[in-house]
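Working notes for the structure below.
Every protein chain of the complex appears in place save one, which is left out.
Labels run A, B and C following the written order; every chain starts at residue 1.
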Amino acid sequence: MELPKELLVKFYKDMVRIRTFELKAEELFLQGKLPGFIHLYIGEEAIAVGAMANLRVEDYITSTHRGHGHMIAKGASMRKMMAELYGKKHGYCKGKGGSMHIADVSIGVLGANGEVGGGLPIAVGAGMAIKLQKKDNVVISFFGDGASNRGAFHEALNWASVFKLPVIFLNENNQFASTERVQETTSVENISDRAVGYNMPGVSIDGNDVIAVYETVKEAVERARNGGGPTLIEAKTYRLKGHFVGDPQLYRTKEEVDQRWPNEPISRFERKLIEGGYLTEKEKEQIWYDAKAEVEDSVQFAEQDEYPAPEEALEDLFEDSTNCLY
Amino acid sequence: MELPKELLVKFYKDMVRIRTFELKAEELFLQGKLPGFIHLYIGEEAIAVGAMANLRVEDYITSTHRGHGHMIAKGASMRKMMAELYGKKHGYCKGKGGSMHIADVSIGVLGANGEVGGGLPIAVGAGMAIKLQKKDNVVISFFGDGASNRGAFHEALNWASVFKLPVIFLNENNQFASTERVQETTSVENISDRAVGYNMPGVSIDGNDVIAVYETVKEAVERARNGGGPTLIEAKTYRLKGHFVGDPQLYRTKEEVDQRWPNEPISRFERKLIEGGYLTEKEKEQIWYDAKAEVEDSVQFAEQDEYPAPEEALEDLFEDSTNCLY
Amino acid sequence: MREITFSEALGEAILEEMSRDPTIFTYGEDIAKQGGIFGAYKPILGKYQDRIIDTPISEEVIFGSALGASLAGMRPVAEFHFADFLFTGMAAIANQIMKFKYMTGGQGKIHLILRGPDGISKSAAAQHSESIETIFMHIPGIKVIIPSTPYDMKGLFKTALRADDPVICFEHKMLYKMKGPVPEEEYYIPFGVADVKKEGKDVTVIATSRMVHESLAASEELEKEGISVEVIDLRTLVPWDKETVFKSVKKTHKVVIAHETWRRAGWGAEIAATIQEELFDYLDAPIRRVGAKNVHIPFSPPLQDFVIPDKNSVIEAVRSVL
Partner (left out) sequence: MREITFSEALGEAILEEMSRDPTIFTYGEDIAKQGGIFGAYKPILGKYQDRIIDTPISEEVIFGSALGASLAGMRPVAEFHFADFLFTGMAAIANQIMKFKYMTGGQGKIHLILRGPDGISKSAAAQHSESIETIFMHIPGIKVIIPSTPYDMKGLFKTALRADDPVICFEHKMLYKMKGPVPEEEYYIPFGVADVKKEGKDVTVIATSRMVHESLAASEELEKEGISVEVIDLRTLVPWDKETVFKSVKKTHKVVIAHETWRRAGWGAEIAATIQEELFDYLDAPIRRVGAKNVHIPFSPPLQDFVIPDKNSVIEAVRSVL
């Protein structure tokens, strides 16, 4: 670990913030306070955090249905996120989107996505824009193992390679696409094996190791900023919770999941930090305390926020919707 | 060449039949006798012929917009093909399809296709059926270099590999997708490089060498019949004519095309056959003569055939179209 | 008569026909382990496990392979998971399945069913809430069934499993758990036969799916005021039962059409346009259409409620034609 202490502590802090947010979201959902359905990022925090530490505000990402972690790591407001989960007026999408459609274009988050793989073509487009504008920004497109079997994956990677676009394809292989194990539906052992088919660098890493993620993405981001084109990174992780909150999980045993918990990214990293003297017990507690406070504040904000007025449903389809609604 | 003489001569014969058909179709089109547009298989005959020699009537293929060669090699009736090109009543599709939609389900041709890549998912489905029926049939899915960049390609190959389906993906890399060179739009040097992404065997061969095609496909077909799953074969060839008849071809020079003609599959093979003593000049001439006669007969059939009656346009949408047409 | 849920009725239909016809098999995402997100496949689990297949998230192949499997002698039932994801494989449906037979001059009997949920649920938002049946009524080449009760679900699906043409079946998410009478004996419901769910004489309400129930609830309220509403459930859109509709219109002279899909260019427009075209002189009032407002389905409950039509929208429309 040659990384500066600040960065390491920031990794820890952001992972804790995501975890805390997700645990709260789970709790609220089970209490019936959140409409719709939500997909938790618990166990996968190292990927968003390690990756995003390489980005500037003006860099872009496309996220997924499991996107809370990406948002938080990219610098989103928890208040607006939580209000959106509640369907409230001052949520990120004014209550129109909910968990699966949170976006913050102002910080480069070009949308979570309810369509598996839906973000991949969008990321490629942002990459085209950057190239035409002769900027040195980059795009990270997050997508799941399941998404890697959609046609959009193939089209996006081929396209990004042909035009040498500054896009990092960051696969979050959490071993499952809903009820289906990755091996059942995916013909390769490593999703990064597919990079060969697009003549781009491909690598598989331990997605529960925030430093490995950081460093691998760093290299890819540098290459992209310097005109070296796209990279496919597979971050191997494990989905510790159900596909969505409430998933009966008949497709796996509790034992299997229990065995995976010790490898979850936060406690693993925490041990390292404490052993390495980067973090004291007290600092650690403060971090969790602050995270809780931030999350609680977001809940309070959301609870106190009002619901959008029904007629607001007719806004936001178009910039100019004159005569477009009948 | 250890193949039986009969087979070799059949290769030659079928290639000549295709060439003759295509030259006639070109002529007829330029004379304004054929409606719509047509895509010629000239220069690519070795692929259809070499591949199809491994199939039984009950085996399936899916073809493309450039499908006349596939049809003829699979054993289709030239009369019905030509009548279809004319839009006549006794054409393969009763005049409803034209060149791009010729099919003969009775001999396993599950359709030409006006949608690039459209046949790939269909082929996979036929493969699923075969597997469920516990038969030992196979499917060959023909598709172009351009098609290999469509999402359907990716989904089809992954799926066929996961379920170990008896499908041979036979890529006809004729160097162009309409006006676009394969290198401009395709991120890999060999399309067969993509096989790695699906954990299936992949190989690139000289698609103008009918024997190489025959032998490579033979191996793949045997594997497929024996439950060994799919194969990706890239047959490298060159489109000697325009994308369609009438193409101005501004994207390449006449010189480039002229340089490719000496490598065209028929004369190359013919030299070998004659040198090897498999074919006499006289036999050769007879083959061309017979092919011409067959094609002329098909033209006569088509010319004498009637157009479908206008109201026939309302037939064939459904098996039972009661109340489905208003 | 025994009562079972909509979802159980579907499962029974598949199970019964599967045990009769060995060419039927079913596949899609997340169906083979938990019996499908709405439980429709539960009756099959453990029975025909080799004929219920979990697939990759590859909708173009999920749909396109159904055509290939059908041409090769099987009878696939492919799930589209959510109607919104018909779009991710739309080419295979609109360019292949729906055109194959016609383009090839009638070759092959196409035995295949695409089925899955549509419509709203509790705040599933814009990418998981759509009703897009109209598109399949507009483009020719597939039969469209859209049942509203367990009885209709089973009877129509059994017919679909014996049909010689491609069929798409839309099942509203809010209906899966609804119970209703379904006889033990085998029965089939033909396509193109609407069901008069309630007789009436003042106004004809034409609906499908969830809106049949909203219309029935509306008619109950209106009945209290002495307004007699006839509620017709079309049950299938291709073909749609002009005869039953026309008979009713000739009796009531007033029409309301109710669907959950967008009002603009929704199938209600087709029915309205046809009625005014062919029964112009029978109409005593303009035909009213009830449908979703022309925006996407929003997440927040008050927004969703505002966009989506319900009982009250039907009541209002009925009142406006009296």
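Convention: a residue touches a chain if its C-beta (ideal position, glycine included) is under 8 Å from a C-beta of that chain, and two chains touch if they have at least 3 such contacts.
Since the model is a prediction, treat every value here as computed from it, not as a measurement.
*Asks:* The chain left out here touches which displayed chains?
*Replies:* Taking every chain of the complex into account, the missing one touches A, B, C.
*Asks:* Check each of B:T20, B:N54 or B:N149 against the chain that is not shown and name the one that touches it.
*Replies:* B:N149
*Asks:* Of C:T5, C:S70 or C:T134, which sits in contact with the chain we cannot see?
*Replies:* Missing-chain contact among the listed residues: C:T134.
*Asks:* For chain C, which residues touch the unseen chain?
*Replies:* 84-85, 87-88, 90-91, 93-95, 98-99, 102-103, 125-127, 132, 134-135, 137-141, 261-262, 264-270, 272-274, 276-278, 280, 283, 285-289, 294-296, 298
*Asks:* So which bits of chain B touch the chain we can't see?
*Replies:* Those residues of chain B that touch the unshown chain are 35-37, 84, 87-88, 93, 95-98, 100-101, 113-118, 146-147, 149-152, 177-180, 184-186, 248, 250-251, 307-314, 317, 324-326.
*Asks:* Provide the residue numbers of chain A that touch the chain removed from this figure.
*Replies:* 60, 62, 91-97, 101-106, 110-111, 113-115, 118, 120-130, 132-133, 139, 151-152, 155-156, 158-159, 162-163, 315-320, 322-324, 326
Simple rule for what comes next: only the chains that are shown with their structure count from here on.
*Asks:* Using only Cα atoms to place each chain's centre, name the chain farthest from chain C.
*Replies:* Centre of mass proxy via C-alpha means gives B as farthest from chain C.
*Asks:* Using Cα averages as centroids, what's the distance between chain A and chain B in whole Å?
*Replies:* Roughly 45 Å, centre to centre.
*Asks:* So how far apart, in whole Å, are chain B and chain C when each is placed at the average of its C-alpha atoms?
*Replies:* 39
*Asks:* Going through chain C residue by residue, note those that touch at least 2 other chains and give them in order.
*Replies:* 55-56, 58-60
*Asks:* Counting only residues that touch at least two other chains, what does the list for chain A look like?
*Replies:* Only 149-152, 184-186 qualify.
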